[in-house]
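One protein chain is absent from this view; the other protein chains keep their places.
What follows is subunit A.
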Amino acid sequence: MQKGEERMEENMVKRGNRLIVYVPRELDHHFAEQITETLDQELEKGIVRQLVFDFSATTFMDSSGIGMIMGRKRLLSCCGGTVSAIHVNDRIWRIMQLSGIYKHIEISQEAVWNRKMR
């Protein structure tokens, strides 16, 4: 945690108008619903303009994860906000390619060298 950062839930950190969501190990329908519930409460306040999904701990994602990200993208794009995904592994990148979501959000595959940085 750095100065000016606010930890919302166990898996979310807000700094200014940027919110980082640390995606769990597996992002399926079960976990997507849990994230949506807490995330939407925060997004409804209308402060967040940059939403970042950090996939450094994630090894599994299915189409429910895609639906969750696209839904948040729709919420944010109406007020000029952006959504991005970082530290995406090869498998999750393939899922994002197949679904076409890579056309709508910015994706970075850069690996995480030091997990403790979190």
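Worth a mention:
Methods note: contacts are C-beta pairs under 8 Å (C-beta built on N, C-alpha and C of every residue); 3 or more make two chains touch, one makes a residue touch a chain; residues count from 1.
Here is the rule we use: contacts and distances are computed from a predicted model.
Note on the omitted subunit: UniProt lists it as "Anti-sigma F factor", one of the names in "ThiS family protein", "ABC transporter substrate-binding protein", "Anti-sigma F factor" or "Phenylalanine--tRNA ligase alpha subunit".
The chain not displayed touches subunit A at residues 26, 28-30, 32-33, 36, 60, 62-64, 66-68, 70-71, 91, 95, 98-99.
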